[in-house]
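All protein chains but one are shown at their positions in the complex.
Chain IDs A, B and C follow the sequence of writing; residue 1 opens each chain.
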Amino acid sequence: MIYFNSDYMEGAHPRILQRLAETNFEQTMGYSEDPHCERAASLVRKACASPDVAVHFLVGGTQSNLTVISAALRPHQSVISPQTGHISEHETGAIEAVGHKVNTLPTSDGKITAEQIDALVTAHWSDPSFEHIPQPKMVYLSYPTELGTIYSKAELEAISTICRKHDLILFVDGARLGYGLASPENDIDISFLAAHCDVFTIGGTKVGALFGEAIVIRNDALKKDFRYIIKQKGGMLAKGRLLGIQFECLFEDNLYAELSNHAISLAMQLKQGLTNLGIPFLIDSPTNQQFPILPNALIENLKDRYSFSQWKRMDNERTAVRICTSWATKEEAVTGLLQAIKTELARN
Amino acid sequence: MIYFNSDYMEGAHPRILQRLAETNFEQTMGYSEDPHCERAASLVRKACASPDVAVHFLVGGTQSNLTVISAALRPHQSVISPQTGHISEHETGAIEAVGHKVNTLPTSDGKITAEQIDALVTAHWSDPSFEHIPQPKMVYLSYPTELGTIYSKAELEAISTICRKHDLILFVDGARLGYGLASPENDIDISFLAAHCDVFTIGGTKVGALFGEAIVIRNDALKKDFRYIIKQKGGMLAKGRLLGIQFECLFEDNLYAELSNHAISLAMQLKQGLTNLGIPFLIDSPTNQQFPILPNALIENLKDRYSFSQWKRMDNERTAVRICTSWATKEEAVTGLLQAIKTELARN
Amino acid sequence: MIYFNSDYMEGAHPRILQRLAETNFEQTMGYSEDPHCERAASLVRKACASPDVAVHFLVGGTQSNLTVISAALRPHQSVISPQTGHISEHETGAIEAVGHKVNTLPTSDGKITAEQIDALVTAHWSDPSFEHIPQPKMVYLSYPTELGTIYSKAELEAISTICRKHDLILFVDGARLGYGLASPENDIDISFLAAHCDVFTIGGTKVGALFGEAIVIRNDALKKDFRYIIKQKGGMLAKGRLLGIQFECLFEDNLYAELSNHAISLAMQLKQGLTNLGIPFLIDSPTNQQFPILPNALIENLKDRYSFSQWKRMDNERTAVRICTSWATKEEAVTGLLQAIKTELARN
Partner (left out) sequence: MIYFNSDYMEGAHPRILQRLAETNFEQTMGYSEDPHCERAASLVRKACASPDVAVHFLVGGTQSNLTVISAALRPHQSVISPQTGHISEHETGAIEAVGHKVNTLPTSDGKITAEQIDALVTAHWSDPSFEHIPQPKMVYLSYPTELGTIYSKAELEAISTICRKHDLILFVDGARLGYGLASPENDIDISFLAAHCDVFTIGGTKVGALFGEAIVIRNDALKKDFRYIIKQKGGMLAKGRLLGIQFECLFEDNLYAELSNHAISLAMQLKQGLTNLGIPFLIDSPTNQQFPILPNALIENLKDRYSFSQWKRMDNERTAVRICTSWATKEEAVTGLLQAIKTELARN
């Protein structure tokens, strides 16, 4: 059985496991106050081309999101998110649980625009009852989005500009950042994010680490006292070095990019192969999540050999599925799947 | 340089690292819905001698505490804790941040008594303004305590009885549970906790795991929807199997007890050695944290070779320090420290 | 200048002021533990035809909503509301601030249907990632709605049935309840609400009181400890009798119905008059809020004599406005306004 259900189905890249073993009996102080975290932060700052950003390492994505948002907003402020944003749809109300409304904007491809943000904020300030409405203060978006799409440099610049115009904090969730940067359509790099966001994350969990998200903060106000908030929200790992060691591995010798490229290369191979077979897609994704629309009968016939998520029922005959590649996906898994689909299609 | 500062200065027992490596390319579903978590939970239930307890695995202690307490209490309810309790003093207000007052009881040894609990709850219900005061609804205590002490079976039975009398939820924080159970003074086991608590934790972080706390729930009301709360608070690990694998290792072949015994054996050796040297203690601890009172000059002279926390300044001449042993402490570290102290004392 | 901007522009019905004066030097215990609150609660229970409902009096609507919802839900649970619901749009995120997501349903007339609720809840429980999504546990709706519309008995029965099927708490916000009950289209009474809701409110602020909302609770679980939550949220009025006295006035001698009928009678007169003048409406409201669509020039020409809220810009020429009548509106104000509009229309 081969699983394409998500990009967090295996452990970690072997180099990471090896490094954990090599450092296992080092004695270090807890709570990320150790040389590994220090060096990892330094490597991330280098990738950001900024000596001034603050870098923190947390275990998970929901934890990172709620910690950042709780640290950034006053009680009456809300965060703007695409309707499909992770904080909007898949964190069990974590943001509301720390007191903030998620202001959702409609989207068909997982992305939002500077114009939508501008309109929402302008409407707020022109409403005579504005004090009866949460004040929009932050923009949250994902790169890539939950639908695998990515923003262009121009789109992000426009969003960054509108955020500065309205004094909004721009927060980019990079849980799958590597897979966005490795996309053939990508035209940004980490230093672009460091220059244009107030805060963003670099996801490790889905890109070769056992776990771990780096939070990069450019906004000075948000830097202040951030570690208190990490601790309060339960995100301060006792053996923090485990995060440092993993990000050291990922950000030295280019491993993060290498693993990302691997996954994207296979995703593009899959996309091309499916396209060649005449399979339509729910959305044109340039990253590691692909959403082909398959006949239900075909899905049924594959189910003992290949597993993936059923994403959206299109009609009585067809379902859009999500197929994820990752740093750990084997090329033969992809070619095998393509061959199996081809065979199934030929049978009918 | 040898560190005795805490029991989380190294990585994990090698058997755990090895198991992580062996299972690294298994593909499993996320969020602890995998065979390793299932088997680990089954091993924990066996140790509890209860097929009915719910078992969840979380990464850290503060996270576990805030998740349990948030899940258990209605907004107006408070949790009773010793003044020195971890939730009271070292979680940056995590419990208040999820809305609840921590009702502290004075303690000199880190423990609280059934009588103290009874008095506090009785005072609440006899106050004519009781609705103006948070309603005490949960008792939190640690086994062992932050001062290394442990409750006797009789003390815990009395507390459990008073909790049932007043319809209080009893929550035992077992971040260092193994070190309590391995103490020569211990007279309980895990099945005793499972029978007498509504919920308790079994700490892995400090007892040989990279990270991880098992939350064991006996109270049916608290079992309901618990995973929603884990997710909301940011505690649901994507690659949940990492927790399962570690607890499998710890709870098969008795590894948890073995590692705990090792730390306690060295702690007792240290305690006896210091006693023989005429060193007094801040508190008589039967577990892996020892609090000897040392001359400041001696501490100064050791500081390039041995590190430990300065716990409490006693007077101008002496300071109580905390020396922790752990599963990873080497016997020669303890004998070396004892010898160094002996030599220093002899020099004066 | 005559204002139709809202139904809370004047003080209170004179009988209420008189009663406050008469009772002014009575000495009573605070926090609603006085004979006036007791008698008022008894009158409300009588109107509910239920000796078993709990009745509490709070000062304001947002306060009542956040207190009820905070008391009712566990942290991971959400409340379903029409997109236009007061808790969704006009309480500055008060519900999120006590930790809960507001799950909005689309609506064109301010109402939601049993089918919508059923679909949302069914979708939740059939989602394989349901634990990653807040659990819908309560339905909030207003009677009348923010758009002046009311639910029929059949619609409410259907909603109540679906709530019981899915174990949802049904909460009806009656900030303008009197104006709903007095509507010519109304086919329910207070006892119907008491029988079909878990909790509902009876608004005093907009129907003749200086301030005050009665919260009526049928659900036993929600009754428990409710006063603690009132106090914690800042809603326990020191001189609670002020609320009791006002609700005594409103619920003896039928004053609440009388004042409501007055406002509705004038609203219907206004609606008929505008209809006769050929004025269209944004929505067909049978209660005290009317939403005629007026030419901008006409609004401009009236603005020194008549004030009302601009609700929605329809096009370059016309704007929907909100005109509220209330217990305090004078008949000559309505006839004057109609005459003025007629004159303006004739001028063109």
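Just so we're on the same page, contacts are C-beta pairs under 8 Å (C-beta built on N, C-alpha and C of every residue); 3 or more make two chains touch, one makes a residue touch a chain.
Note that the structure is a prediction, hence the values are computed from the model and not measured.
**Q** Could you tell me which of the visible chains the hidden chain touches?
**A** Over the full assembly, the chain not pictured touches A, B, C.
**Q** Out of C:K233, C:K271 or C:R318, which residue would touch the omitted chain in the full complex?
**A** Selected residue, touching the omitted chain: C:K233.
**Q** Could you tell me which of B:S32, B:Q63 or B:S78 touches the chain that is not displayed?
**A** B:S78
**Q** Check the options A:A71, A:C163 or A:I293 and report the residue that touches the missing chain.
**A** With A:A71, A:C163 or A:I293 as choices, the missing chain is touched by A:A71.
**Q** Which of these touches the unseen chain: B:V59, B:A97, B:I159 or B:L302?
**A** Missing-chain contact among the listed residues: B:A97.
**Q** Just the residue numbers, please: which parts of chain C touch the chain that's not shown?
**A** 1-3, 5-6, 8-12, 14, 17, 20-21, 23-30, 59-64, 66-67, 91-94, 97-98, 205-206, 210-211, 228-229, 231-239, 242, 328
**Q** For review purposes, identify every residue of chain A that touches the missing chain, sorted by number.
**A** Output for chain A: 31, 70-71, 74-76, 98-99, 131-132, 134-135, 225, 227-229, 231-232.
**Q** In the whole complex, what residues of chain B lie against the chain that is missing from view?
**A** 75-76, 78, 89-93, 95-97, 99-102, 129, 131-134
Everything below uses one rule, namely that only the chains that are shown with their structure count from here on.
**Q** Once you find the CA centre of chain A and the CA centre of chain B, what distance in Å lies between them?
**A** 34
**Q** With chain centres defined as C-alpha means, what is the inter-centre distance between chain B and chain C in Å?
**A** 51
**Q** For chain B, which residues are shared contacts with two or more other chains?
**A** Each of 98, 228-229, 231-232 in chain B touches at least two other chains.
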